[in-house]
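The complex appears here minus one protein chain, its other protein chains still in place.
Right after this comes chain A.
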């Protein structure tokens, strides 16, 4: 008699959640498959520069350096010991019939699973600003990646705008590295930020660090602004027009604009894997549903910012919890989750405080002029999107098929939330949640392979 085959557990994503999930499974004697788009494990916030770069983690990750070092070392040790199967530079394009369709430099392949842990993280949450389609406008996360993973600033005179913890963090990091930041424009009003203090007090140290960082930005930082337009010539931005908290029009010369309003969970794969979704008012977006451990049903587990936007520390906990749930469901000995669950609850209080302090700029989006581009991929304007509501009604998927917003190559990642807001605005006092959720479709990344490439 041969022993039963060990269960095939696949983890998608090698950020803090994916790494801790892998570690937990390996400790229980399993050898998971880890599929990750990065060349080196770490995820976005603990992203590692390519081989041969010399800045130490202290320079790259500041006070979080010990956490980054530990995560990288834990993962590298498991790879070196052959305890897991690492597929770097690989994208999962589709989930169907218990298989993942994976694309890597070597071509396409299929990887079957018995249990699937999705730790797909988040991207910046974007709101359109007139002129944002110009070259030289980047997401805040992109600006940070350029600095961290490449050692470069994407402009000589940069403006960072939006809201959320990343806004001040990226500004501080750029200044420290010797970049020139012309202004940091926060659409969150100061009053709202203070009102959220109760939630933020769940992690007073972190909250104070954020305030200290902001204080160091001094006169560069403006709260409660609204953004009117990014002026550009063919090379890219030349200035950003904005209004300060008292409504006074201002203009700041710049050659780069970084935009972002906190984070948007990356949920395309959860959608394809059959997860259900619910609209979350705090984070103002659709999030997949799971129990506190991350169980989403059908052998699928969710962890990290792709489930709830708790940040890197929360992702580490959620990764461990999802793996513990997976082990328990397989009938294997699992670590006791109670302490992690308590910590997770505290991090969630803090994270919801952050989300309330730096809200989605619904009013700014609703007031977009008709000529503003909403879909950067295909240049579709707010006016054109509004027209689809006239004959298609206020529903996201219908507006997508009629007006193509959400159909471009980013597959709605950067336009979907704003589009829902605009569709809702067109229909009077509808809320964005009533517009519905754009359904994910495979492939969740464009196919790269030559045979498909040549097809017109």
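Throughout what follows, a residue touches a chain if its C-beta (ideal position, glycine included) is under 8 Å from a C-beta of that chain, and two chains touch if they have at least 3 such contacts; residues count from 1.
Please note the rule applied: contacts and distances are computed from a predicted model.
Its record in UniProt calls the unshown chain "(2Fe-2S)-binding protein", which is the match among "(2Fe-2S)-binding protein", "Carbon-monoxide dehydrogenase small subunit", "Cytochrome c, class II" or "2Fe-2S ferredoxin".
Between the chain not shown and the residues A:42, A:179, A:224 or A:440, the one that touches is A:179. Checked against the hidden chain, the listed residues A:84, A:146, A:420 or A:435 yield one contact partner: A:146. Remark: the omitted chain is touched by one listed residue; of A:61, A:75, A:113 or A:138 this is A:138. For chain A, the residues touching the chain absent from view are 37, 39, 44, 49-55, 59, 89, 91, 123-124, 133-139, 141-142, 145-147, 150-156, 177-179, 232, 234-236, 255-256, 266, 373, 376-379, 409-410, 413-414, 445-446, 448-450, 453-454, 456.
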